[in-house]
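Apart from one protein chain that is not included, each protein chain of the complex appears where it belongs.
Chain naming follows the written order as A, B and C, and within any one chain the residues start at number 1.
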Amino acid sequence: MASLIELANPTRFMRLSAVLLPWMLGAMALALAVGFYLAWFVAPADYQQGETIRIMFVHVPAAWLALMFYSMMALSGIGTLVWRHPLADVAQKAAAPIGACFALICLLTGAFWGKPMWGTYWVWDARLTSMLVLLLIYLGIIALWRTLDDPSRAGRAVAILTLIGFVNIPIIKFSVDWWNTLHQPASVFRMGGPTIHPSMLWPLLILALGFTLLGLSLHLIAMRAEIMRRRVRTLTILEAERLDRLAAQGAPA
Amino acid sequence: MSRAFIAILRRDLALAARAGGGGELALVFFLTIIVLVPFALGPDLNLLSRIGPAILWIGALLSMLIGLDRLFQSDEEDGSLDLIRASALPLELAVLAKGLAHWLVTGLPLALAAPLLGLLVALPGAAMAPVAGTLLVGTPALSFIGAAGAALTASLRRGGLILPVLVAPLTIPVLIFGVSASNSALGGTIPFLTPFLILCALSLLAIVVGTVAAAAALRQAE
Amino acid sequence: MSALGPHAGFILASYAAVVLVLGGLIAAVLRDHAAQKRALAALEQRGAGRRSDRAAS
Partner (left out) sequence: MSEPHRFAPLRLRASGLACRRGGRLIFEDLSFALAGGEALALTGRNGAGKSSLIAMLCGRLRPAAGEVALDGADDAPLAELSHLVGHRDGLKTALTAQDNLGFAQDCLGDPGLTPLAALERVGLPHVAALPVGYLSAGQRRRVALARLLVARRPFWLLDEPMSALDLAAQAMLSGLMQEHCRMGGAILAATHGPLGLAEARELRIGA
């Protein structure tokens, strides 16, 4: 009976997500097309950084999304631990690789931006370093998912790890900042600053929306795949037992 | 006979590709160590770039030890080692197959990833190929020295704790010549090839000695 | 496109990284989705649906 209740909810999710997905994909395509058009052909080059500012249009959304997906995972973690919602750990498992990919994109584009600006692919700047640590936490979570075979057990373990990480991230950020200022006082490169020109802000926001929609669509698809994977798993075990029973009934006769 | 060799190699690669294989974990651990070092030393890129090869080598060495304890232990626990022992294939060749598989899923990715992680410690471009090269020829030594240790601890329940303590001292020569070969590429009085060839020799020696020692340890399990 | 200035290589490289990483992610997610869908369809065709299972036992 418990399994029936468990299945009901994901079934509704499968229906809902199938309806939702085309709309999200359409909106995503529109936002990305408009955003990239504005970013490449309309936005002016920065007076300080020249054309390399074009990297910002993918770098910054990736950083936002890496953080957003981690926050989503932390929420799902609470969902798993507190409400034991059957979809929560599915959402969490599906989010981890996507968040890790955005963190990776943020780091890679940052490196390609840093080389012409600072003369090196990497500096141990507080912001970059924190993103690298976030990537490491993502990788740890993915590794834990892959190591624990049984999804129901893995869900709780990973939820706890995610929440520990979530509590830790501000502490890590704070200590990295402290460590960083300790070593290189005030020599850190200032990125854009809050006074970003509207001709750059709009493409940035639209692109951020597009990437968010892309990430969320991927998340939905990955969740659907995960739900199906679990169904395949249970059905396979049931199937093996059923055929075994049939064979056992047939054998003595 | 070669069929059994290939079967062991293929099975270990397949197991590594399945969930929880040690290969990608070693890579993540490698990255973690490289990230940790600057927090201790400070972010001074000049300093980091000078000791970059050393950091990478230490990181690679420690990452090789991750999951090494499972090399024979998992086979011992579920009884597949009995299967391998019952094979007509000499145990030495079986160990060779398993060590080779371990290197392919652990050492090779580490060596290939090293130049990329070298960026984090501002490794000069001239040093990237030498560091990757030394890791490429040096990690087999780590795999096979480790295999001997893993065979010794295969039937111990807490073997995973003892293993690094047993193996780490044995890897000192590899570390010395690996780092000095990488450093000599950055300048200095020693030509690159001198330590590099010694490193190659150490690797070949470790493959032979490690294989024989591991097989001997597995043979007299009790 | 030619007006990317002296750092065109880096700009293109970073966009290439985006395409590569996201493309890989999209391909992996879609492939996994298709594989699970196939596996589920194959199972249901073999009559392992929940209803038929209950009927059999």
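Odds and ends about this structure:
One rule holds for everything that comes next: contacts are C-beta pairs under 8 Å (C-beta built on N, C-alpha and C of every residue); 3 or more make two chains touch, one makes a residue touch a chain.
All of these numbers come straight from a predicted model, not from anything done at the bench.
For the chain excluded from display, the touched partners among the shown chains of the whole complex are A, B.
On the side of chain B, the interface with the absent chain consists of residues 1, 3-4, 6-8, 11, 14-15, 18-20, 77-80, 82-89, 220-222, using the contact rule stated above. In the full complex, chain A touches the omitted chain through residues 149, 233, 236-237, 239-241, 243-244, 247-248, 251-252.
By our rule, only the chains that are shown with their structure count from here on.
Of all chains present, the one whose mean CA position sits nearest the global mean of protein CA atoms is A. Taking each chain's centre as the mean of its C-alpha atoms, chain A lies 15 Å from chain C. By the touch criterion stated above, chain C contacts chain A in their complex at residues 3-8, 10-11, 13-15, 17-18, 21-22, 24-26, 28-30, 32-33, 35-37, 39-40, 43-44, 46, 48-50, 53, 56-57.
Per the touch definition, chain A reaches chain B in the complex via residues 111, 120-125, 129, 132-133, 136, 139-140, 143, 146-147, 149, 176, 179-180, 182-184. The part of chain A that touches chain C in the complex is made up of residues 7, 45, 50-52, 54-55, 58-59, 62, 97-98, 101, 104-105, 108-109, 112-113, 115-116, 214, 218, 221-222, 224-225, 228-229, 231-232, 235-236, 238-239, 242, 245-246.
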